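Every protein chain of the complex appears in place save one, which is left out.
So that you can tell them apart, the chains are marked A and B in the order they are listed, and the count of residues begins at 1 in each.
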Amino acid sequence: MIKLLNVLRDYLPAVVFLILGGAVGGLFSTLNLLTGVRTRPNLNRSTPYECGLPSEIQRGFRFGISFYLIAMLFILFDIEVIFIYPIAVELRSFGGFALGETITFVILLMIAFIYVWRRGALEWK
Amino acid sequence: MSVVMFFLAAGAAIIGAIGVVTLRNPLYSVLALVCHLVALAALFLLLRAEFVAAAQVVVYAGAVMVLYVFVVAYVGGGEEVSAGSTLRILGPLFALALAVELFIALLGSALSGIHRYGAPYKLGFGTPEQIGRLFLTDYLFPFEVASLLLLVAAIGAVVLARRRRGLEEGALELKDLLAMPRPAYTGTIAEGVGVRRVREQLEQAHGGVTEVVPAGAPGSEEQS
Partner (left out) sequence: MIAFADVNYFEPWWIQIVKALLIFLVIFGVLPLLTVYERKLLGRFQHRYGPNRVGPYGLMQPLAEIVKFARKEAFRPTGSVGFLFRLAPAISILTAVGGLALIPWGNVQNILGTRIGLYGIDVSIGPLYVFALGGISFYGILLGGWASGSKYSFLGSMRAAAQLISYEVSQGLALVGVLITAQTLSLTGIVNAQRGMWYFIPQIVGFLIFMVASFAETNRAPFDLVEADAELVGGYFTEYGGTGFVAYLFAEYVNMMVVSAMAATLFLGGWLLPFGIHPPGWVDPFVVLAKMMLFMTLFIWIRATLPRLRYDQLMSFGWKVLLPLATLNLLVTAIIVVH
C-alpha cells in the first residue's frame, strides 16, 4: 500500500512549494492594502497611464491576426515537444527503428513549418 | 491526503466547468476553463499518470488556452456575447443528450468500482519512459498519424488567417510609407497640436497642404 502511494509522495514538496508561493504572492499583492498610506480618492490620479496625444483605443480593442497564427504554431510545436520527449528517452534502447520513426515525425512537422514560413505567416506585423 | 486532494481537484474542476458556461465575458470563460484543465491535471496526477498530467497542463492550459486568449483578443474581448436563437435551443438539447450518455456510462461502470481496489499498478507506470515505449510499440501508427494531423492543422491555420486577410501580399516597406502622401496635421507632434509655423513651412514647400483624408474617416465626404 505504501508502495502505491509512492509516486504521489514524490510530489509532496512541490505542494509545499506551491503553498508557500501562494502565501508569498498573496502577501505581496495585498500588503499595500494593509501597510500603505491612505489618501482620499482622486479621480485624476487614478486614471490609467496615458501618454502623447489622446488615442481612441479602448480596452476592448482588437489585436492582429499575427497573434492567432503564432499561438496556432505554438500549439503545433508544443505538441511536438510533448511527443518527442518520451520518444527521446527511449530512443537508445529501441535503436534504428525508433530513429526512423522520429525522423519521419520531425520531417513531417518541418514540412508544415516550411509551408507556414513560405506563406509568410512568420512575418510579424 | 490523496482523498483530500481528489475532492479539492474534483471540486475545482466542476466549478471551473460551470464557470465556463455561465460567465458571459469570454475572457472569464477562458480563465474558468484554465482552472478546469489544471484541476483535471491534478486528477491525472492522482491516477499516477505523471506524464499525462504534465502534458495536460503544457498543451491544454499552456498552449490551447493561449490560442483562446488570443482569439478573444482578436475578436475584441470585454464585450458580452449572446448566442443566436438556433443555438439557444440546440445547445441545451445537445447538453442534455451528452448528460444522459455520460450518466449511462457512469452508472454502468463507475458505480460498481467504488467499493473495490483500483486496477493493478506497476511501478514505473505513467512515466515518460513507459509512454515512449508505448509510442514505439503499440501506438506507433497513431503517433505517426499525429504528425500528419499537425501538418493539416498548420495548413488550416494559415488558410484561415488568409481568409481573414491577415497576411496580405506585398507589405509596405518603410520607404513606401515615407513617400506616401499623408493627411495634414498627422506627421509630427508639433503639427498635431497645431503649431502654425509647420503649416506655413509646408505651404511654402508644396504650395499648399496636401489634405489627404483616409477613406472612411469622419469628414472624408466633405473633403471630396
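Heads up, the rule we're going with is that a contact is a pair of C-beta atoms (placed from the backbone, for glycine too) under 8 Å apart; a residue touches a chain by one contact, two chains touch by 3 or more.
Predicted model, so just to flag it, every value in this text is computed and none were measured.
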Touching residues on chain A - with respect to the absent chain: 2, 6-7, 9-14, 16-18, 20-22, 24-33, 35-39, 43, 46-49, 51, 55, 57-59, 61, 63, 66-67, 70-71, 73-74, 77-78, 80-81, 84-85, 88-93, 95-96, 98-99, 102-103, 106, 110, 113, 117, 122-124
Hidden partner interface residues of chain B, rising order: 27, 31, 34, 38, 41, 50-51, 53-55, 57-58, 61-63, 66, 69-70, 73, 77, 123-124, 126-129
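Criterion: only the chains that are shown with their structure count from here on.
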Inter-centroid spacing, chain B versus chain A (mean Cα positions, whole Å): 12
Complex interface listing, chain B residues touching chain A: 1-2, 5, 45-46, 48, 50-51, 55, 58-59, 62-64, 66-67, 69-71, 73-79, 121, 123, 126, 128-129, 131-133, 135-136, 140, 143-144, 146-148, 150-151, 153-155, 157-158, 161-162, 164, 166-167, 169, 171, 189, 192-193
Chain A residues within the chain B interface of the complex: 3-8, 11, 52-53, 59-76, 78-83, 85-90, 94, 97-98, 101, 104-106, 108-109, 111-113, 115-116, 119-121, 123, 125
